[in-house]
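Up next, subunit A:
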Amino acid sequence: MTLMLATAAAGLFGVGTYLLLQRKLSRIIIGLSLLTHGANILLITSSRRGDAPIIGAGGEERFADPLPQALALTAIVINFGVAMLLLALAYRSWILTHDDEVQDDVGDRGIAKSDVVHDEVADQQQVIAREETS
Partner candidate 1 sequence: MSWLVPLPIVLPLVGAAVSVLVGRSRSAQRVVGISVLATLVVVAVALLVEVDTNGTVVTEAGGWAGPMGITLVADRFAAILLVVAELTLFAVLVYAIGEPGAERNHVGFQSAYLVLAAGVAASFLTGDLFNLFVAFEMMLTASYVLLTLGGRHDQVRSGMTYVVISLIASTLFVTALAFVYSTTGTVNMADLAGRLEELPPGIRSALAVLLLVVFGIKAAIFPLFFWLPDSYPTAPSPITAVFAGLLTKVGVYAIVRTQLLLFPEETRPATLLLVLAACTMVVGVLGAIAQDDIRRILSFTIVSQIGYMIMGLGFFTVAAVAAVVFSIVHHIVVKTALFMIGGLVDHAAGSSRLSRIGGMVRTTPFLATLFLVSALSLAGIPPLSGFVSKFALIDAGFADRQYAVVATSIVVSLLTLFAMTRIWMGAFWSPPEEATVAPPPPNRSGGPVLMVVPTTVLVLCSLGVAAAAGPIYALSERAAEDLMDRHAYVAEVLGP
Partner candidate 2 sequence: MRWLGRLVLLVILWLLAWGEGTIGNVVSGVLVGAALLVAFPLTTRVDRFRLDLVAVAQLVGHVLVQLVSSNVQMTREILRRRPAVCPGVLAHRLRVPSEHVVTLMTSVIALSPGTMTIDVSDESDTIYVHFLFLYDEAAARRSLERLERLAARAINVQPEADSSSGAPPSSAPAPLDSPEAT
């Protein structure tokens, strides 16, 4: 890890997070991609960097650690697949709404003003009120 790469990773995370907190799915996708890039930088800098770990090309003692590379590669591939799925969501959203905006959940709307125990309270209020008049 070098200061420069730590900065790069932090910067990618920062910008990625900024984009992630927006409402347009395309921006969110870009944000996630940036986050992934940041994470990959962290991965490849998590161990020794050096020459390409290909045996026979010489300099085995200066090899870069191959394992984080393999891990990062796997992560890249997985993110590629998932990004495609996210894009499909954006595409579908466009077909349905002509936008890729992430809408708020309708089920959560108005919960704060709803009266959930109305029935229970009202009915029992009635019973007690009857008792009073008896």
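Here, a residue touches a chain if its C-beta (ideal position, glycine included) is under 8 Å from a C-beta of that chain, and two chains touch if they have at least 3 such contacts; residues count from 1.
With respect to how the candidates were assembled, all candidates are chains of the complex that A comes from, given by their letters.
In this text the structure is predicted, and so the values were computed from the model without any measurement.
Every option in 1 or 2 belongs to this complex, yet subunit A touches just one of them, candidate 1.
Partner candidate 1 is touched in their complex by these residues of subunit A: 1, 20, 25, 28, 32, 35-36, 38-40, 42-43, 45-47, 67-68, 71, 74-75, 78, 81-82, 85-86, 89, 92-93, 96-97, 102-103, 105-108, 111, 114, 116-117, 119.
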